[in-house]
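Taking it in order: structure first as structure tokens, then the write-up.
The complex is shown incomplete by one protein chain, all other protein chains being positioned as in the whole.
Order of writing sets the chain letters: A and B. Residues in each chain are counted from 1.
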Amino acid sequence: MQKYSGFGLLKHSLTHHENWQRVWRNPKPKKKYDVIIVGGGGHGLATAYYLAKVHNITNVAVVEKGYLGGGNTARNTTIVRSNYLWDEAALLYEHAMKLWEGMSQDLNYNVMFSQRGVLNLGHTLQDMRDIQRRVNANRLNGIDSEALDTQGVQEIVPILNCSSSARYPILGASWQPRAGVARHDAVAWGYARAADAMGVDLIQQCEVNDIVTEDGAAIGVNTKQHGAIYGDRIGCVVAGNSGVLAKMAGFHLPIESHPLQALVSEPIRPILDTVVMSNQVHGYISQSDKGDLVIGAGIDGYNGYGQRGSYSTIEHTLQAIVEMFPMFSRVRMNRQWGGIVDTCPDACPIISDTPVENLFFNCGWGTGGFKATPGSGHVFAATLAKGEANELAKPFSMFRFHNGALIDEHGAAGVAH
Amino acid sequence: MFYIYCPYCGEHREEEEFHPKGQAHLSRPTDPDACSDEEWGDYLYFRDNPRGLHHEIWVHAIGCRKFFNATRDTQSYEILETYRMGDAPRVTHFTDTQKS
């Protein structure tokens, strides 16, 4: 792998950048792999990378129906945090957080992980109880987390409307300083480049249209473009398509796919340094290095695969933003878009074996997918390498929806579901 | 944003008057106590979630408060029919022209 550095840039500039290598190959699929990963988004690529790096399994294919990182990786609001309520979730997301810290160096690709902190605002007394509960749990789990009062919030974000005459006055917030944002596309590309360099085959424009099984066990996938590709183990990481893939394999998932919308303003001069999220008024916001205000909306309530949602959701979100930041009223919205989020009833993911042997699913991340990318890939790689879930992944079995051991993050998962 | 025909009101109304309530035609097991955990979990949580035709429940929440069913394409978002609770859907597969 060609090493990236400032010196390299200088060197290449002397030859007019004509000699940069490809970031990844464009291989023809082999007939058989040790592991096939369906889905070339951030999670799938991270899984491939850690399979190769941690488990020395390099005979791996990632099959992607479109282009790498083209699903929710390309469509999220790039927030990274680990201040989840329940132990199981908190430990998983904190595992991810630790991998974020150092990812650029690990991948030799600047993913611009910027730990500018996340505020989760509280507007009611019950919000504040929930914040205290979560902050206390976070701290005992070793996650940096603080509870702030109104004044503490105002000091961090002076432009926030902390007036007591607001419709829902801000009573305080939880604050995670290590949380932040990252450059979403770079995460997919960085993992892809590093995985490719270790021999993983990244196969784009390759759509899986069936899971090939033999005696109740998965032995490969059938693809539209390249026919059957065989693998000892198959991992599906296809946010927005999990239900469709599960159906191919003959089972249901406790998942509904919903539109989740986001929008950006036109780029403006830096004015907001942290991520601000509010559950009560339903909106979250940060400002990118380009200057766009990046704003996330709540999930639309109906099932939808259209990568778009309802306009009323956008209206509600901007009402919330203008309520929190009255000065942004004259700023203008540039673009809106939608992703498809697979939501589980308890707002926690599924990292699990399935009713089909050798077939594993990593899905149901809801709104939490991007921030979990490295952790998700890391534990799913371990799961695929060993054929069973590792300690961090175990609580996220899909069979928890049968025995009732749900991990109910609803109350704590940022914007309400 | 959807424009939904309420089969009870007999009118198209804006989506904001309605709430989606998930997959339709699920029925509560008649003898829950006889269900295994797996069967009960399936009833509670496991859904079809198709990309394509979806029979789903909506409620005219800010209106007549009636629950009713809709057949909707989850890809194109086209609503192909709405029908009253207890009725069977008339659209159960795409015709060629509807395929999106």
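Quick notes
Everything below uses one rule, namely that contacts are C-beta pairs under 8 Å (C-beta built on N, C-alpha and C of every residue); 3 or more make two chains touch, one makes a residue touch a chain.
Keep in mind that, in the parts below, contacts and distances are computed from a predicted model.
Set against the options "FtsW/RodA/SpoVE family cell cycle protein", "Peptide/nickel transport system permease protein", "Sarcosine oxidase subunit alpha" or "Cysteine desulfurase IscS", the UniProt name belonging to the omitted chain is "Sarcosine oxidase subunit alpha". In the full complex, the chain left out of view touches A, B. Within the whole complex, the absent chain has one touching residue among A:N59, A:Q115 or A:Q154, and that is A:Q115. Residues of chain B that touch the chain left out of the display are 1-3, 14, 19, 21, 27-28, 31-33, 35, 37, 40-41, 43-44, 57, 59, 61, 65-67, 73, 75-79, 85-86, 100.
Seen from chain A, the chain kept out of the figure touches residues 4-6, 8-10, 12-13, 16-18, 20-26, 66-68, 70, 74, 87, 91, 101-102, 104-105, 108-116, 123-126, 129-137, 139-142, 146-147, 159, 167-169, 183, 185-186, 189-190, 204, 265-271, 281, 287-291, 306-308, 310-311, 314-315, 318-323, 326-337, 400, 402-406, 408, 410-411.
Basically, only the chains that are shown with their structure count from here on.
Interface of chain B with chain A (complex): residues 1-2, 15-16, 19-20, 22, 37-38, 40-42, 44-51, 54, 56, 72, 74-77. On the side of chain A, the complex with chain B involves touching residues 241, 243-244, 247, 252-257, 301-306, 308, 310-312, 345, 401-404.
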